[in-house]
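Take a look at the following structure, please.
Here's a slice of the assembly, chains where they normally sit.
When the chains are written out, they are named A, B and C in that same order, and each has its own residue count from 1.
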Amino acid sequence: QETLTLYTSQPNTDAQQTVDAFEKANPDIDVEWVRDGTTKLMTKLRAELASGVVKPDVLLIADSVTMESLAADNYLYAYQSPAREAYADSLYHPEGYYYGTKIITTGIVRHKRAPETPKSWADLTKPEYKGQLVMPSPLYSGAALIHLATLTDAPELGWNYYEQLQANGAMAQGGNGGVLKAVTSGSKPYGMIVDFLAIREAAKGSPIEFTFPTEGVSMVTEPVAIMEGSKNKAAAQRFVDFLLSKDGQALVLEQGYLPAREDAGVPAGFPQRDAIKLLPFDAAGTLKSTDENKSRFSDIFGG
Amino acid sequence: MALLTLNQINKSFNGQNAVSDLNLSIEPGAFVALLGPSGCGKSTTLRMLAGFEKVSSGSIFHGGRCLSNATTHVAPENRDFGMVFQSYALWPHMSVMENIAYPLTIKRVDRATKQKRIQEALAIVQLEPYADRSPAELSGGQRQRVALARSLVTEPEVILLDEPLANLDRHLRATMEETFRTFHKRTGATMVYVTHDQSEAMSLADQIAVLKNGQLIQWASPQSLYQQPRTAWLADFIGRGSVIRMQPSDEVQPGRKVEQSLIHQQLVLPHTPSQGVDVLIRPQSVCLHPSLGISAKVTQCIYRGGHFDVELSLPSSQTLLAYHDTPLAVGETLFATVQEGWSLEPDHD
Amino acid sequence: MLTASSDNQLRWLSITLFGLVVALSLLPCLRLLSEALSHWDRGLDAPLLSILQNPRTWVALQNSLYTSGLGTLISVVLGSGFAFVLTLTNIRYRALWIFCFMLPMMIPPQVTALSWLQLFGPASPILNTLGIAPALGSPQPMYSAEGIALLLGIQHAPLVFLALRSQLICLPKDLIEAAQLSGASQWRLWIDMIVPLSRNAIFAGAAIAFVSALGNFGIPAMLGIPAGYSVLPTLIYQQMAGFGNDVLSEVASLSMLIAFLVLIGMLLQQWIQQRSSYSLIGHSAQPASFRLGKWRIPTQILLCAVLCLILIAPLAALMISSVVPALGVPLTADTFTFAAYNEMVNNQGSTARAFTNSLLLASLAALLLMIITLPLGYRLMRLSLKARAVIASLIEVPYAIPGIVLAIAFILLFSRPIPIINVTLYGTLTLIFLAYLSCFLSVCLKPVMSALSQLDPALEEAAQIAGATPIQRLINIVLPLISPAVFAGGLLVFLIAVNELTVSALLWSAGNETLGVLIFNLDESGDSILASAISVLVVVLVASLMALLSLLAPRLPKGVIPWHC
């Protein structure tokens, strides 16, 4: 029996399902997994690396920028998975350091009792939304930082957009969970949030509604990668292949996410694939401008 | 200035009586001592006067004002009494000076007067050089003196003192006694003084209440307490002396003085009545003589700093205590005369 | 012969204890320090220097001092107020009040904050019924430095309460009586006697509250981020949320800044305290007690109101959000469901594991720390003033730096097998346990030290003259006399540890999750309802454990179980 150690930032239940499905398909491999928010997980990993220990074999975390930074430090193992054929080029690293497994976009959520129905990012700067918007803070959340980088790179939005949001009294929360609570509880009627959280909760009966804004959405791809120092690369490769396989992507769909594999369909509550416009995104570039983006954001919003 | 009265006071802790049926009436400006053996209820009585303990039954009045009874209880801070605690109760977070100053601060005495009073109080207890020490840095006696100074500094109307001199040497004690006397004269305060030391009580107080097992045994002036004690226990507690058993008669009855002749009559008899009246004979009324009086044999002679205690055995096989200035040989026979005696009530307990 | 053995006992005791302190407190700090000092070769770009040059560091530092200072003040007022009233007066239902006052520590501060935001926010059911709810999206006063301080204050008030209470129950009555007789009003009694006499304990409580506030992440994250108000722990988190590879050194540098603050603060505290230290004389007297008289009812109403705000409201919010099917669904007879509880109980694996792990860790840590702090405090009291101040301050550091940073230090120290014995602790419960010991040592030690400092030395001397060795004295004389303080320390540790999140978050691994981690992970992945359900279960469980402890009370010295009088 081989063991494989996985560090993941997937929600608990999803992580459990993923592991169960993989173990079922590969009975000879035992997966030990650690779940935490991307930030803490990376801190843990960095501390381990600093003391010269490589605990995980496989990483499955929220965003590609983090992967990009690990790759730059030579912590990742390049693996050319045969399954990559079925994926868009932008979803994986050309040298095979990481592969996106799903598409998580950030859009707009509104409380059902809220008076307005925002259609686009630009709507949120209108006076009707003054003091009504909540969003995750890029200072504390990696996904929000990518969202920031994507929107500020978009020609029709840019930094000017964030300045207008600030002027309009938008409030930054710690993370997506906080935004969800603020909107469902009605303390702020509108929010920027990742799609699946809002859509899933709405399906359970929460009085909220998710919109994909017309300008397009930012996305993170929840990439999977193999650690350079992994002692069990064979099993790790099987794990990557499984996630990218049809079965693996079917599971993603079942969990309510938009699978990265184009032929995999869309989950309930989502519009058709082509109705979702993805804004362009450059992981390596974002990595370089991280510090600048953060300090610029904190100049505007404080903190 | 008002009369302090205790009416039928009872106090029990967990069902056990510490003070029973105590009646006292303390004149305004009196100097009263509560005297009694350890555990007899002196401190408890004082604490009821101060208001720290509620009375179990009975009442305490100060002038027309009821301080304590079954329903009322005036809080200690509203009684305006001063007190020296048996445990001193110095505030450890304050210096000696601050301890003494505190009651004045509370009374909002102005700065200059306050300074003056503190200095006076420190001088009285001879602790000027220690003003800035903390209580933990003082000797036992010094602590006691701080407690004393603190109780006197506000010159309250009633001062309660719980063994205030127990840890002081005879000399300082004499000085302090003198201080109490002048303080008492000057302020006219009512002073209630708890002590276990009869000579202290005797020399300070106008009136003494002797307690035993929570009960009042006698309430009298020092002299009459010494010369006319009610019971044998009291006679023994108050001073030294011997008790002889005498045949009751018209002249020999509890509460009466007994003449020399009657005593001599009894003492020359070869046997003691098995039942009878106890008669107290203080050693001062026994004179020793080489040839005159009842023949007596010295059975013990102990040096007591200044005089010798002589124990004599009489023909009636009763014993007598006498004082003598020079040592006497044990076994020596000499003669004694007894000037007077006092007949006692039997003890009940 | 006798001499040798008793001296040996002492030496052995000292060496072991100080070895332990070094291992538990100093080692992680030193590891962080070395991390902070790394990359010196980069000159001005070295992480420590770049942190120090960054103006945001200094703003956060200032903010931290402000919120923690104000928060401490609130804790002291609230905690000591409760301690005074509940220990020294003849208030009714005392045991119940004390019991309830312990519980707010069990409710995650985020829940309290959220429940208040809802209570006084646009969606407030109460305010809406009354028609005075603020408009949707109107600004919330809680999102401010003062809001943070208020919540920090409430969260840490029980720390002050317990530290102080153990001192108050042995306040000698005669000292109070002497002041009463001087004519001091009730008010003056508090100001002039009771507060100064319990000053050591108040200082100790304030110090724990301050240090806790300084290292707290949850509350400023909840209330400070929306207001753009950052404090040191949130700044540390910001640093980690980047993608940089100097993360560790930067985080370590910021933590060293906190450590530095704490050291200064603690040295200051020790200095003040030692300049005016005193011990009580005697102890034979009865403990003090006051009559409230006509103030009894108003006091009870006040206590009730405060408890409603800090316990009932958040607890109710928690319960309500655990019985609805989805977030934001109003609670009605139709929507009421036990689904969350069902799910948690059926999903037994991790829930049951987390409960066992947390309860085990918390109670073992509390127990062991109680055992350690007694001799440790005792030895510390015998050191010179300076040495004592330094050691006591060092012990404070691991608790003050944010738990996540302490966890980093532990990873750095223990992720490789321990040399010589060649055992890997990393990934085991033992490591979390060690981290707890390191973190909570100061929490347990504070009340013990303050109780020790007021002990009349003569009591121990009397045992010494009877021939008792140091260890015998410690067990027979010192322990019973300060057991309320020891137990208060242990209880504090238990209550903090059972919900502990940040330390265990980094150190956990599959099978070793703790309650804090479980609740946080659920919450973060959007399963807030499940998280609420577990939180409710935790409160219920801890409350029943506390109630069970009362059964032990008759066998323990008086005052040991705070809510048993």
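The definition used in the following text is that contacts are C-beta pairs under 8 Å (C-beta built on N, C-alpha and C of every residue); 3 or more make two chains touch, one makes a residue touch a chain.
Since the structure is predicted, the reported quantities are computational estimates derived from the model, not experimental observations.
Peer 1: Given that one copy of each protein chain type is placed in the view, how many copies of each are in the entire structure?
Peer 2: Number of copies per chain kind in the whole complex: A x1, B x2, C x1.
We adopt the following convention: only the chains that are shown with their structure count from here on.
Peer 1: Ignoring chain A, partition the remaining chains into groups joined by touching, separated by vertical bars.
Peer 2: Chain A out, touching clusters collapse to one piece.
Peer 1: So what's the Cα centroid distance for chain B and chain C, whole Å?
Peer 2: 56
Peer 1: From the C-alpha centre of chain A to that of chain B, how far is it in Å?
Peer 2: 91
Peer 1: Taking the mean of the C-alpha atoms as each chain's centre, how many Å separate chain A from chain C?
Peer 2: 35
Peer 1: Which residue numbers or ranges of chain A touch two or more of the other chains?
Peer 2: none
Peer 1: Touching chain A in the complex: which residues of chain C?
Peer 2: Touch list, chain C to chain A: 35, 56, 114, 117-118, 121-123, 136-140, 143, 221-222, 224-230, 234, 237-238, 240-245, 247-248, 251, 325-329, 335, 350, 404, 407-408, 411-413, 415-416, 426-427, 505-506, 508-510, 521-528.
Peer 1: Once bound in the complex, which stretches of chain B touch chain C?
Peer 2: Contact set of chain B toward chain C: 50, 52, 75-83, 85, 87-94, 102-103, 106-107, 134-136, 150, 154.
Peer 1: Flag every residue of chain C that touches chain B in the complex, lowest number first.
Peer 2: Interface residues on chain C, with respect to chain B: 172, 174-175, 177-185, 188, 192-193, 196-197, 199, 276, 278-282, 284-285.
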